[in-house]
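With one protein chain held back, the other chains of the complex are shown just where they sit.
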Amino acid sequence: MTTNQGIGAAVLRKEDRRFLMGKGQYVDDMVLPNQTYAAFVRSMYAHAKIRRVDTTAALAAPGVVAVFTGDDIAADGLGGLPCGWLIKNKDGSPMVEPAHPALAQGKVRHVGDPVAMVIATSKAEARAAVGLVEIDYDVLPAIGLLADGVKPGAVLVHDEAKGNLCYDWHIGDPAATDAAFAKAAHVVELDLTNNRLAPNPIEPRAAIGVYDIAADHHTLYTTSQNPHVIRLLMGAFTLHVPEHKLRVVAPDVGGGFGSKIFHYAEELMVTWAAKKVGRPVKWTADRSEAFMSDAHGRDHISHARLALDAGGKILGLQVSTLANLGAYLSTFGSSVPTYLYATLLSGPYDMPTIYAEVKAVFTNTVPVDAYRGAGRPEAAYLLERLMDKAARQLGVDRIELRRRNLIRPEQFPYQTAVALQYDTGNYQATLELALKQIDHASYDQRKAESAKRGKLRGFGISTYIEACGIAPSAIAGALGARAGLYEAATVRVNPTGSVTIFTGTHSHGQGHETTFAQIVADKLGMPVDNVDVVHGDTDRILFGMGTYGSRSAAVGGSALIKALDKVIDKGKKIAAHLLEASAGDIEFKDGTYRVIGTDKVKAFGEIAFTAYVPHNYPIETLEPGLEESAYYDPKNFTYPGGCHLVEVEIDPETGVPEVVEVAIADDVGTIINPMIVDGQAHGGLAQGIGQALYEEVRYDAEGQLTNGSFMDYCMPRAADLPNFKVGNHVTACTHNPLGVKGVGECGAIGVPPAVINAIIDALTPLGVTDISMPATPEKIWRAIQAAKANKGA
Amino acid sequence: MATIKLKVNRQAHTIECASTTLLVEALRDHLRLTGTHVGCDTSQCGACTVHVDGKSVKSCTMLAAEADGTEVTTIEGLATGGELHPMQAAFREHHGLQCGFCTPGMIMSATDLCKRVPDPSEHEVRHWLEGNLCRCTGYHNIVKAVRAGAAGMRGGK
Partner (left out) sequence: MKDFAFHRPTTIKDAVALLRAHAGGKVLAGGQSLLPVLKLELAEPSDLVSLAHVKELHDIRLDGGTLAIGALVTHDQVHRSPEVGKAIPALATLAGGIGDAQVRNRGTLGGSVAHADPAADYPAALVGLGATIVTDRRKVAAEDFFTGLFQTALAHDELVTAVHFPVPRRAAYAKFAHRASKYALVGVFVAETAGGVRVAITGAGAKVFRLASFEAALGKKLDASSLAGLTVPSTDLNGDAEASAEYRAHLIGVMARRAVQALA
C-alpha cells in the first residue's frame, strides 16, 4: 500500500462535507420547473367498503390540477403492488396473494390506506383539497390485533384469505423434534410477543415523478434503498413501462432501516400522474403519514419449547409463531417471518433438531415488512429469553449454559437443523471479549453500589447469530424468491488514472462512498480522493439489488473486487506489452506493474493512459479503454454473530429502567473501516434498546393507530442511552473475496434480549419472572407489585 | 400575505409569503436553503433547528412572520469561506453523522449549547440534545463530536 487508506483504515468519510454544510440533495430538496404537489386522501377507518368517492368539490378548489381515484388507475390498467417472495403452505400450495392496488378499490383495509390522490400547484392547496374529497364509507368490523385475526369466526380482511391466513408454513423435522422432547430431562416453555415497531428514518419518504413527452420517458426520484428493484417492479408489475423508458434515482436518502426497500403506492402514483397531468408531481410524507403508510416491523406472537438433557445440553427446539403481515403483502413481507426468521432459530448453538411453524396473518393494520434485522431479532429474542429461562429452571449459571451449547470453532462449517450452513465463527471468543469489555468480574461491586443508591441492578446476556447477504440466487429462487440476489459493480478507470466506480448498492448513511473507495484504494494503491463512488441511479449504474440485509460490503463489495481484478488483469496485458514481457511474468502491487524479479515497472496511471491513448498498444489482441464490470452471486449467506451484554438499573419505586452499561463483541468478518463499523453497531444498539424499552406501535382492537406521532411513539433520545463499548473479534468469511460478513443489523438483533434478560435478572429476587417489550416503567412497576402480592399470598 | 424582512446568513432578504408560512418553509421554499430539514410535524425531531437572533429554535414551530426583523443563521451560514466551523469539523472527525438528515439541526443545536456552556459535560450534552432525534448514530459519536466541537469553539478555531 502506498496509502494508509485501504481496507482496515479509519478513513474519515468522503460524503460528510456536503451533509455538514447543508448541501445534501434529498428528494424533498429538489425543485423541478413547473412541478405540482400531490397529497393523498387516506382512510380514517381500519376496514370499510367504499360506496362512493366524490371529487367534484376538490376539483373545483383553488390550484387543484387533478384528482385521481382507484377507478382511474384501474381504468388505466395500473398493476397492484407485488410481493417478491412466494411462500408455500405446509401442503405445498401457494400462499394467498390478495390484490394490493395503489389506490383502494372497493374497500379500505387499514387506517392510512390511500383512497384518492389530489394534485395542485402548491403543497398547501393540495392539502386543503384533500378535505374536500367526499367519501361515503360503509364501516366494517376490523381486526386490529394479531391474536384476534386467527380467532374462529374472525372478520376477514380479504375474502380469499380464509381464517385471515396468508400461509401456514413450517420448517425442520417434527418427528425428530418430538423424539428429542420425549427423551429430555428438562423442557422449558415460554410465550413471547415481539413488539411492533415503526422504522422512522428521520427523513420521511418522498417522490417526484417526471414525464418527458418528447422522449416518452419517465423519471422517478424516490427515497429508495434499491432504485433498480423499484424500476424492475414498476416495469414488470405496476406501471408497465419498459425499463429503457424509466429511470429511477435515489439521491441522498436520510436513513432507511429497511422501510425504504419496498415499492410503495405513492412513488408509483407520482410517476403515473406526471404523465397524466403533463407536469412533474412531487409528494413528501409528513411524519403522521409515515406512521400510517411506511411498512412496520416485527409483530410476532410465539410459543417456544426447549428440550435439554440432564447436563444442560440442548436436545431440540419447537416453535410456533403467529406473524402479522398487516393488511396487504408488502414487497418482502412474506419472507421475513419464514426464511429470515425460522432459519435462524438454531442461533449460535449446537442444536440437533428444530421444528418451527409459522402462521402469517392479515390484519387491518399497515403492512409489516423488513425492519433492521428483519426476522433475525425475533429469532434471537426468542432463543435468548429461552436460554435465560432454561438457566433459571436448571439452576445453571446463564453464561455457563451458553458455553455448554455454543457451536465450537472446530465444528465449522456447521449445518443447522433449519437449512443454513454456517461457514465460520468463534462464539467463545466473542463471549469472552464481551465479558472482559464490561468487566464482568467486578459486576458484584457495581451491583452493591447500585443497591446503596436504592437501585436494583441486573445483568443481561445474549449470544446471537445473524445471516446477511441473503443468497445464493438459485437456492433463494427455489425457496420462492422472485428476484436475483447478486450485486453488480463497474470500475471505470479514467484516462489519467483516477477511478469512478458504479455500485448497485445504495448508501443512505452506511458510508459506501468512503468504504467502497477504500476497497479501490487498497487494490489499486491510490488515495481515496482519487476514487468517486456512484450509486442510486438506474441510468448510470448497470444493475443492482440495492442495500438491505447488511449485504452491501459482502455482496456489492465482492462484485467490486471482481471488477477490480478484471481491471488489474487487463492492465497486466498492457504492462506486458509496454515492458516487453509476458503477462504471466507481470505482478501488480502498490499501484505498480512490475516484471517479476526485475526493476522494470509501469505505474498504474501510465497503464490507464495507454489504454485510452493506445499509440503503443497490443491493439490486435486487446480493446482500448480500461473499464470493467462484474456481477457477484454469493455462494452462501454470511454469518456475523457475537455477544451483547447489558447492565440495567431499576428504580423500584417508579419502575423506571435505565441501561447503564452496554458492552458488545461482534464478529462481522473483515473490517473495511473500523470507525464506520463501530458507528453501525451504535445505531443498531440504539434501535435495539429502543425496541426493548421505548418503542411500540399500538393499535386498538378496532384497528385505530393510537400512537402515530413522535408525541406518543417514543423514539430513543440522547439522554435515554449510555455510551457503548464495542469490540470485534474477526473470523473472516470463507466464501467471499473480502472476508466480510456485514454489520448493519447486529445491534438491533443482539441487544433486545440482553436488555430484557437484565431487567428480569434485576427483578428475580423480587419474584418477577417475565417482562414483555417494551419494558415501560409502568409494566415493571406492575410486575413488582404483582410479585409482592404473590409473595404475600 | 405577509412581507417579511430578515437577515439570513448575514444577507438581507425580503420575502413575500402567506401569513401561514412557517419559517422553515420560507427558508427551504423561498430562499432555497434546503439544508434545514423537516422530519416531523409535532415539533419533536429538531431537524429544522436554526438560530434566530443567536438562539436555537425549531423553524417548523415558528411563523416566518415572527422572524420579521430577526437575524437567522442556518447550517449553510456556519462554515466561513469553505472552511468548516469547528462543530462541523468535529462531527466529521468523530463520525457524528451517518445519513446526514438530522445533522444540520443537531449541529445548530450543539453550537447554541457551546456558546452558553463552553465545556459541556457528557450529561449536559445528552440532555441539551433532547430536542433532536437521530435514528442512525445511537448518539454515541454525536456526544463525542459535540464535546470536541466545544473544544474547537473554545480554541477559536
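Observations on the structure shown:
Every chain is named by a letter (A and B) in the order it is written, and numbering of its residues begins at 1.
Definition applied: a residue touches a chain if its C-beta (ideal position, glycine included) is under 8 Å from a C-beta of that chain, and two chains touch if they have at least 3 such contacts.
Computed from a predicted structure; not experimentally measured.
Note that of B:L6, B:L27 or B:V57, the residue touching the chain absent from this view is B:V57. Contact with the chain not shown here comes from a single listed residue; of A:T654, A:T769 or A:N790, that residue is A:T654.
Residue A:R698 is the one among A:H217, A:K245, A:R698 or A:K725 that touches the chain not shown.
Mapped onto chain A, the footprint of the missing chain covers residues 124, 653-654, 694, 698, 706-707, 710-715, 720, 776-778, 781-782.
Against the chain not displayed here, chain B makes contact via residues 2, 18-20, 22, 41-44, 46, 49, 55-58, 60-63, 65-66, 68, 109, 112-113, 128-132.
Here, only the chains that are shown with their structure count from here on.
Centroid to centroid, with C-alpha atoms defining each point, chain A and chain B lie 30 Å apart. On the side of chain A, the complex with chain B involves touching residues 12-13, 15-26, 28-29, 31, 124, 200-204, 252-255, 257, 286-288, 508-511, 675-676, 678-679, 682-687, 709-711, 715-719, 721, 723-724, 747.
Residue ranges on chain B touching chain A, taken from their complex, read 18, 20, 28, 32-42, 44-45, 47, 74-76, 78-79, 84, 88, 91-93, 95, 97-104, 107, 122, 125-127, 129-130, 132-143.
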